[in-house]
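Note that one protein chain of the assembly has been removed; the remaining protein chains are unaltered in position.
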Amino acid sequence: MTNANGQEPLLQVNNIEVIYDKVVLVLKGVSLHVPAGGIVTLLGANGAGKTTTLKAISGLLRPERGEVTRGSIYFQGRRIDHEEPPEIVRMGIVQVLEGRGVLEHLTVEENLLVGAHTRPRGDNLQDDIEMIYHYFPSLAERRRIKAGYLSGGEQQMLAIGRALMAHPKVLLLDEPSLGLAPLLVQEIFRIVRRLNEEQGVSVLLVEQNASIALEIADYGYVMENGRIVLDGDAETLKNNEDIKEFYLGLSAVGQRKSYREVKHYRRRKRWLS
Amino acid sequence: MRAKVLSLVLLFLLVAVAACARGQAPAPTPTQMAAGEPAEEASPTPKPPVESYVIGFSAYRTGPFGRTGTPFANGAVDMEKLVNLKGGVGGVPIDVMDIETGYETPRGVEAYERAKATGRMVAFIPLSTGTTYAVTPKAFEDKVVVLHTAYGISAAADGETFPYNFLAAPTYWSGDAAIIKWIQEQEGGSLKGKKIGILYLDIDYGRETLPLHEVLAPKLGYELLKYPIPWPGLEQSAVWTNIAERDKPDWLIWRLWGDSTPTALREAARVGYPMDRIVGTYWSPVAVDVLAFNPEKSVGVKHIEFVTPGTDFPVIQEILTELYDKGQGAGARDQVGMELYNRGVYNVGILVAGMQIALEEFGHPLDGEKLAWGLERVTPETLKKYGMGVADLAPEVTLSDKDHEGRGFVQVVEWDGTQFKPITDWISGFREEVDALVKQAAQKFKEENPELYQE
Amino acid sequence: MDFFLELFVNGLLTGVLYALIALGLVLIYKASSVLNLAVGEMALLASFVVALAANFGAPSWLAILAGVVVMVAFGYFVERLAFRPLIGQPVISLIMATVGIALFLRGIYFILSNKWPVYLVDLGLPVDSLNLGPVSLLSSSVVGGLVALLLFGLVGYIYARTRTGLALRAVSDNQTVALSLGISIDHLWAVVWIGAGLVALVSGIVWGQRIGVQFGIAILGLKGLPVVFLGGLDSMVGALLAGIFIGVAENVVAGYLDPLIGGGTKEFLPFFIMLIALWVRPYGFFGREIIERV
Partner (left out) sequence: MIYRETGVHHTTYRTDMALFRVPLARWSVAGLLVVAVVIPFFATDYWFSAILIPFLTFTIATLGLNLMTGYAGQVSLGHAAFIAVGGYTATILLIYDIPFLAAVVLGGLMAALVGLVFGIPSARIKGLYLAMATLAAQFVLPWAISRVVPLVVPTGLAVAGGDTVYPPRPNLFGLEIDSLFERYFVSLAILVVMTVFAMNLVRTRVGRAWVAIRDHDVAAKILGVNITHYKLLAFAIGSFYAGVSGALMVFFYYGVAHVGEFNLDLSLKLLGAIIIGGLGSIIGSFFGTAFIILLPIFLNISLTFLGNAAGFQVSSGIIAGIENIVFGALVVVLLIVEPLGLAKFWQNVKDYFRLWPFSY
């Protein structure tokens, strides 16, 4: 499968189905592509299956008794949907978990070192650490502090920085904006964009905050109820009436709608089912 | 996969239940075992009138006391084989059903019932105080001999109160009385002003002889020092520091058991308590304990015995040549002759003696009642005649319908670096005090269990 | 004073050995939140193997090597066959599984020891008592205590300074995060089980010298429990200090109180201390407090 440029996408998810506990069907045929060097965003409401999609890619489903039962996932042409997480990380896919998964009892620097766990012994990690402090200067000041004592924004930065230590080709970001002040969100997204441009890391970004996600993304998918219901260039999506209405909180005429009405309307109108 | 494993498990369970339902008592094998052996020709009747006489045996080679239970169990099983090789009891093989119980009373009760279910059980060896307590009332009803040599219910020395319980060995009280007697001799006949410490496991067994000492101490003028050790007694340094630094007793009597004993030996060595001033009861320190500490450092440590340890007896030699040389021994060869092993031999031997005596009188088939009658006629002479050689191990046992203990003779044995060797003749002491305790305890049992005596 | 000193020093040595048992518990707990109830049986198996090898005439180094081989194999297979399939199951099931493993090991020990009774781990260490001024000690206990301390240092170093140690700390902090960073939980579990096997080997040898190769070693596993709970299930420093504390406390208190109240102090003093400690500090003195949110 190739994308519009005729180039093979870095990561491609083909029609996967995920079942938890052998009973609960969560993803019902999800396909998406992440091109090399691109930022792709996956939008959707709570429970739409965004996080599950990421975990299906990174292999983190198994400890939660989930399983990819149909479809396939390819990374650089290699099938990875039955690989173990360590192998997937080694290949270059790193997920940053939702809710700032920092290792609270380790220091900032130790957190970063753990991030490089999959890299061969003897790699010079010091340069990488400096590079990360360069992107996230506030971490540098706190390198000896236990990560649990960092502020929310710093923790999110640490999580991203730590993921970079593995030299990923694709970064799977799960709601980096969660629970952060708007200004911080702005800053983090700016850094993500910079990382993408300067380091060439592709990003698959899961967000509920569609407006900011579409700001930095090249391409977007919209999920609902375990399915992809809409996709397109970020620009196209931004101008899509439904997106405006449901995700950007704007009415057809560009005015803010009352939240109650939105919910009401949403419940009636779905793309599918 | 899941379904497969589960169905396998279920299948196995079904087989197990089926086996239980069919067999309960898994087919005993002494007849198969004896087949092809000279036993057939030796027996006077070509076809035995009874399939076999079952001796239920709650063995424990596993569990917390497996180390001490193993030689005993092997002794009993080897003796069973030897007896059957020699034609059994009047041509009927005996079947020592050694059922592993891991020293757990529920399993002991189960073993009793399993042996009883054969319908041929004449005697039961509980080898655990808890099991002895639990099966004694049953034995009254089932009329099965319960043989508990130097453990279990000491009051059972009173044969009138306990018609089916046999010690055929001294009680704990007799043992400690003999120890005191012996120490008195060592001290030149007087214990006045001497300090005697009792190092005991703080459970029923350990505490049992304290009343005897409470009686004897004022009478003989020795000072009684008590050193209780909580079960399992794997850490004793505080007690030993007390012994060495403060009290400095002249003699120590040990009432430990199992894993606590090597620890005690080690601590004794640490504080420098003289080994030759330690006299243990029957169960500690036995040979396996000494080996678990250090054979050379333990030279001089003593305990009392109701069977003589060693291999220099015809019966033990026969076991070695007939079984071990042919690779049919139940256990490790170097444990043959240990006191615990010889006790196992003695247990089966004395029951066989009882059976043979009863056989002379009643003929086949025997039952528990007749066996009890036979056991009550065990004397040094009859044991010599019917005991298949165990008379050499314990020559001084005289049982009667009143006395199921056998006069309470013990000998003191001492570790010489490689084995325990007797250093005294068969001794006993303070019978009056001991008998009073037996009477008292038997009376209490009678009061507690009136229903066993209605008839 | 001499009396006190002797109680104190002996308690100290015993305490270090308790801590050694506790170390095996902490290792497993940190990596998998599992209370390994087979810790005593593992030590039993290890000491039996070493003693058996020595009994067959193997020189000390070879006997210990045999122990290492067996314990490494044990750790590997236990992880592979029992714990890997149980990943993601409730902790209580995992603890029950360790009970199953304990029974399994007992079975093996019983069969082998029935065939080859061995009594002592004899590595040729002196068994003499050692007199340091007024205090008499067992030289084997002193050696055992030193070895135990060394092992604590080694494990501590591994945790603090090595890459695997860092990964282990990450796993004990947050398993999901660790997994997302490409740390192989399976691999680490195998590492800790093998590590616990080796710790069991050391405690088996040390205790096997002290009390003989016997089932009591398995029972000693229980002695590790109050220690780890006092120190905190996930703290090695806690295990060491709590072990020493309990060893000293029970010895000193038993030394003074037993003659007065007739024994039994040792039996429940550790638990009594633990109860009070738990009341004051529900997660042990060095344990990591769990912050709960709804």
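A, B and C are the chain letters, set down in written order, and residue numbers restart from 1 in every chain.
By our rule, a contact is a pair of C-beta atoms (placed from the backbone, for glycine too) under 8 Å apart; a residue touches a chain by one contact, two chains touch by 3 or more.
Fair warning: this is a prediction, and the values are worked out from it, not measured in the lab.
Considering the complete complex, the chain that is not shown touches B, C. Among the residues C:149, C:222, C:237 or C:257, only C:222 touches the chain that is left out of the figure. Considering the full assembly, C:92 is the residue among C:73, C:92, C:132 or C:154 that touches the omitted chain.
Within the whole complex, the absent chain has one touching residue among B:143, B:194 or B:207, and that is B:207.
Touch with the chain omitted from the figure is made, among C:102, C:155, C:181 or C:242, by C:102.
One chain of the complex is left out; on chain B, the residues touching it are 2, 5-6, 9, 13, 15-17, 19-20, 23-24, 26-27, 29, 32-33, 59, 61-62, 66, 70, 73-74, 77, 98-100, 102, 104-107, 109-110, 113-114, 116-117, 129-130, 133-134, 137-138, 153-155, 202-204, 207-211, 230, 330-331, 437, 440-441, 444-445, 447-451. Where chain C meets the chain that is not shown, the touching residues are 35, 37, 81-82, 85-86, 89-90, 92-94, 96-97, 99-111, 114, 222, 225-226, 229, 233, 264, 267-268, 271-272, 274-275, 278-279, 282-284, 292-294.
Criterion: only the chains that are shown with their structure count from here on.
For chain B, the chain with the farthest CA centroid is A. If you average the Cα atoms of chain A and of chain B, the two centres end up 74 Å apart.
Centre-to-centre spacing of chain B and chain C amounts to 35 Å, using the average Cα coordinate of each chain. Shared interface positions of chain C, i.e. residues touching 2 or more other chains, are not present.
Residues of chain B that touch chain C in their complex: 61-67, 70, 202, 226-232, 234-235, 237-239, 241-242, 244-246, 258-260, 262-263, 266, 269-272, 288-289, 291-294, 297, 331-332, 334-335. Within the complex, the chain A residues that touch chain C are 58, 60, 62-65, 84-86, 88-90, 94-97, 101-106, 110, 113-115, 117-118, 121, 162-163, 166.
Only residues 87-88, 163, 166-167, 169-170, 173-187, 288 of chain C touch chain A when the two sit together in their complex.
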